[in-house]
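In this view, the complex is presented without one of its protein chains, the others remaining in place.
Chain IDs A, B and C follow the sequence of writing; residue 1 opens each chain.
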Amino acid sequence: MSGNTFGKLFTVTTFGESHGEALGAIVDGCPPGVALEASDLQHDLDRRRPGTSRHTTQRREPDQVRILSGVFEGVTTGTPIGLLIENTDQRSKDYSKIKDQFRPAHADYTYHHKYGIRDYRGGGRSSARETAMRVAAGAIARKFLASQGIRVRGYMSQLGPIDIAFKQWEAVDTNPFFCPDPDKLPELEAFMDQLRRDQDSVGARITVVADGVPVGLGEPVFDRLDADLAHALMSINAVKGVEIGDGFASVAQRGSEHRDEMTPQGFLSNHAGGVLGGISSGQPLIAHLALKPTSSITQPGRSIDVHGEAVEVVTKGRHDPCVGIRATPIAEAMMALTLMDHYLRHRAQNADVEVSTPRLG
Amino acid sequence: MSGNTFGKLFTVTTFGESHGEALGAIVDGCPPGVALEASDLQHDLDRRRPGTSRHTTQRREPDQVRILSGVFEGVTTGTPIGLLIENTDQRSKDYSKIKDQFRPAHADYTYHHKYGIRDYRGGGRSSARETAMRVAAGAIARKFLASQGIRVRGYMSQLGPIDIAFKQWEAVDTNPFFCPDPDKLPELEAFMDQLRRDQDSVGARITVVADGVPVGLGEPVFDRLDADLAHALMSINAVKGVEIGDGFASVAQRGSEHRDEMTPQGFLSNHAGGVLGGISSGQPLIAHLALKPTSSITQPGRSIDVHGEAVEVVTKGRHDPCVGIRATPIAEAMMALTLMDHYLRHRAQNADVEVSTPRLG
Amino acid sequence: MSGNTFGKLFTVTTFGESHGEALGAIVDGCPPGVALEASDLQHDLDRRRPGTSRHTTQRREPDQVRILSGVFEGVTTGTPIGLLIENTDQRSKDYSKIKDQFRPAHADYTYHHKYGIRDYRGGGRSSARETAMRVAAGAIARKFLASQGIRVRGYMSQLGPIDIAFKQWEAVDTNPFFCPDPDKLPELEAFMDQLRRDQDSVGARITVVADGVPVGLGEPVFDRLDADLAHALMSINAVKGVEIGDGFASVAQRGSEHRDEMTPQGFLSNHAGGVLGGISSGQPLIAHLALKPTSSITQPGRSIDVHGEAVEVVTKGRHDPCVGIRATPIAEAMMALTLMDHYLRHRAQNADVEVSTPRLG
Partner (left out) sequence: MSGNTFGKLFTVTTFGESHGEALGAIVDGCPPGVALEASDLQHDLDRRRPGTSRHTTQRREPDQVRILSGVFEGVTTGTPIGLLIENTDQRSKDYSKIKDQFRPAHADYTYHHKYGIRDYRGGGRSSARETAMRVAAGAIARKFLASQGIRVRGYMSQLGPIDIAFKQWEAVDTNPFFCPDPDKLPELEAFMDQLRRDQDSVGARITVVADGVPVGLGEPVFDRLDADLAHALMSINAVKGVEIGDGFASVAQRGSEHRDEMTPQGFLSNHAGGVLGGISSGQPLIAHLALKPTSSITQPGRSIDVHGEAVEVVTKGRHDPCVGIRATPIAEAMMALTLMDHYLRHRAQNADVEVSTPRLG
């Protein structure tokens, strides 16, 4: 409850700094009997891993994860699962210059004032490197959810000013952008190449969708599924906005347009994004998130140092020009963790509920 | 932890159905010594109360709150504060017709499947009536925060298709829309009058701002201030989107534009909305939320009943044509509760921290 | 999480001071579909109620409980259950004299220093009156547990120096001591009568037993069933010790004696008290608790006042000469709440577990 734990029944607690010895997590509450091995986690970690294209940071981390407990003879035992990734590529020298400076739009200033001390190497705890552990933990949730017919997938729906319409799931994992429209790739690549030449960065919008979600996940009134999902997604580094279903477009809609009518054959639309009254409706669960442009750019920026003096900061290092590019697996992980937690919570209270009313197709 | 509690150190647990006997809340963790009386809560409750203009539901609830514990001789004692509002205007007959039907875009369908049983009178627990308790609890947080120099205020920034630019705080409480621009009122009123004639409803966008927030509130990595705020705001009925600072506009921004540079005199901009790395920066904390159009409209809608048969639903009752109109006090309350909780959490861990570095003005 | 909530999935949050307006509780997480009415709670409340014999305080509180939410048409809906007992017999004048004094062995001194302010009327929040709400909430848990074949019962096993051997459950509710041996009653009554003449008080030992507990309740490693039960029972006013099974007698036992051997027909003994490795074994769950003598006695005691000056305190009021006498329903309630919470927690994680191994009879 000190901020580094996610979930209430299926809990993920993480530790680790960008340039510390290791990253780790404890996943507690996993049902027993789930077939699990490190390669299940590695698959998603590799999707998030930097250095796989020229459009992401060239920092090279193998991100090799070990499962230290909670799995016996290939299946989960119900006891906590310890995960560990040793840090191997820690070039601390890159960061020593800015030890006493606060990089603009970074957590340097706020961590310094909150704690009085901070690990300034690569952002320390505030680095997006921490999300590796979310992806690893999320892979465990995804493995269980898959056994219940629930699948979580995401894609990039906007890169800077470029809108990306959804075309096909098959395309998403075939390019470094998680772009669902292969025809858009040349435009995205050209944009990114120009961005690097401009020594600048840009934001992105990611869409995540869960199919196969049963009716009934989510709790009234504070722990609604959409509220917990908003928490989960907004907790990802650089995220500045979250939408469920039609999101902000709902503001200008009329009730007669927005309401998803039902027939015995199913819902006629999904403006709600799969949640009614905070509880899953059985329709696809849809969320969008906005990521701000990377704060670390090589253009000089005005800032102050720990003495309150004006300084000019130039962030060298190796940084993603668009943190959103690698955010898709992270967003998927956070949606999976949210669903997993609510799956267990729902079962705790409502395992006995039987309803004769048919569920919509 | 079963969904009806908000917060970790300053906790609010609520109960009550729209047409049940009473609504109540327990506010736990309030510091002792805060001057508090029922009228402090009543003020905010009256701002949220329905029936104060022709643009909101005509249901009349005095919403008279009682403080049952935790306050002694006019100040809080540190023990839990029990709050109670007895329901007085329960016209159950209005709702009996739809007992076996699922109103489109309501929680009827999802509650039915989750619990197997539901209090169908006025939406039961899923009714926005529950938010009265949030407002009452929020008023306690606001009282404490005010003593620390923190002020939370909100306004309507969009009604359906009509954008509303911020003009002045003074205007907000002088009209039923919480509109900060008096010149916009005729347009808003005309729009709403036409909407009622159309028997339709519309969404709204609300902006909430906290001034005087100290540097340092928020926890890494999951319980970031912005993540918890997103949770808080998305947990309000009908909310479909939450933005911090520039929100979705950040997607198309470049890093050189978005990053808020610092000088010894202060930040040069506030695209971040007062949060860096999940921790408050001392700048105004800014959030926007999107509310969908009211689902209850008198136009007939297609739906199904508990037997899975097709039905046509007409929602009579007395409903807000725009739930967003009364949402401003609720959003303020949720931001206040979020800040209050993080204020205490921060103090728990970091009460000893002293930093010689000057804080930005 | 500020101290007034019990449980993780089946949560009970209480409020109220001894001489405040009302006592209340919110019970969250109750499964839907449990038949419940106020009289179910009243039965246990009446067993705890003071003033039913000459051996307990003569303060008269009808302790009439109202269910304000969460129950619809006679069954629980899965939403939070609001409970309320209005205080009616508040003789504040009895307590005004000791406003600035700290009664020895009371919470006066500690509350004063913790909060800087305290409701001095009748002990305020520290009064055992708060336990009425635990009993009411416990009755809900007991109703559900009974439907699963789990029954929680308790009895007095020692009054001051008088040991009470267990004889029969039938006797327990037929006397004001919750004594399971009718032949002991004359001795107990004579002892209590002498105690009153001595203007003194005495401690008691209570034993609580749950039958029908399934194998598997309890979580490793901190939230063991016995650890959570110890927490639950030690949280009752005046409790100074908790034992599971053989408790402190285990210290002098040898392993060959203590270990409960198993045969296909069942366990051969129950020294463990129904818990192995923190998880219920299916044997009766057995706990003992020690209650200290009532602190409020009419013999003068040395103490200090808020100015640090020596004072002589005489506690008049109306007090139980043995708080343990009315503690049996409270201990039963706390064991029931503990089991209820773990029942739901177990189900969340392990609902799918199937074991072909037979369970011991």
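The working rule: contacts are C-beta pairs under 8 Å (C-beta built on N, C-alpha and C of every residue); 3 or more make two chains touch, one makes a residue touch a chain.
Bear in mind the structure is a predicted one, so any value in this text is a computation, not a measurement.
Trainee: Quick one: which of C:A146, C:L185 or C:V215 touches the chain that's been left out?
Mentor: C:V215
Trainee: Among C:G74, C:P161 or C:P186, exactly one should touch the missing chain; which is it?
Mentor: Within the whole complex, the residue contacting the unshown chain is C:P161.
Trainee: Just name the one of C:P62, C:G212, C:G241 or C:P284 that touches the chain not displayed here.
Mentor: Selected residue, touching the omitted chain: C:G241.
Trainee: To test your reading of the contact rule: which positions on chain C touch the chain that is missing from view?
Mentor: 1-6, 8, 14, 102, 104-107, 109-116, 125-126, 130, 158, 160-161, 195, 198, 200-205, 215-216, 218-224, 226-235, 237, 239-248, 250-264, 268, 271-273, 276-282, 290-297, 299, 301-304, 306-310, 324, 345-346, 349-350, 353-355, 357-360
Trainee: In the full complex, which bits of chain A touch the chain not displayed? Write them out.
Mentor: Against the missing chain, chain A presents residues 1-5, 7-11, 13-17, 20-24, 26, 28-29, 32-33, 66, 68-70, 72, 75, 77-82, 84, 114-119, 124-125.
Trainee: State which residues belonging to chain B touch the missing partner chain.
Mentor: 1, 8-9, 29-33, 78-79, 220, 344-345, 347-353
Here is the rule we go by: only the chains that are shown with their structure count from here on.
Trainee: On a CA-centroid basis, which chain has its centre farthest from chain A's?
Mentor: It is C whose centre lies farthest from that of chain A.
Trainee: Relative to the centroid of every protein C-alpha atom displayed, which chain's own C-alpha centroid is closest?
Mentor: Taking the mean of all protein C-alpha atoms as reference, the closest chain is B.
Trainee: Roughly how far is chain B from chain C, centre to centre by C-alpha average, rounded to an integer in Å?
Mentor: 38
Trainee: Whole-Å distance, chain A centre to chain C centre, using C-alpha means?
Mentor: That pair's centroid distance is 45 Å.
Trainee: Residues of chain B touching 2+ other chains?
Mentor: 1-5, 8, 14, 114-116, 125
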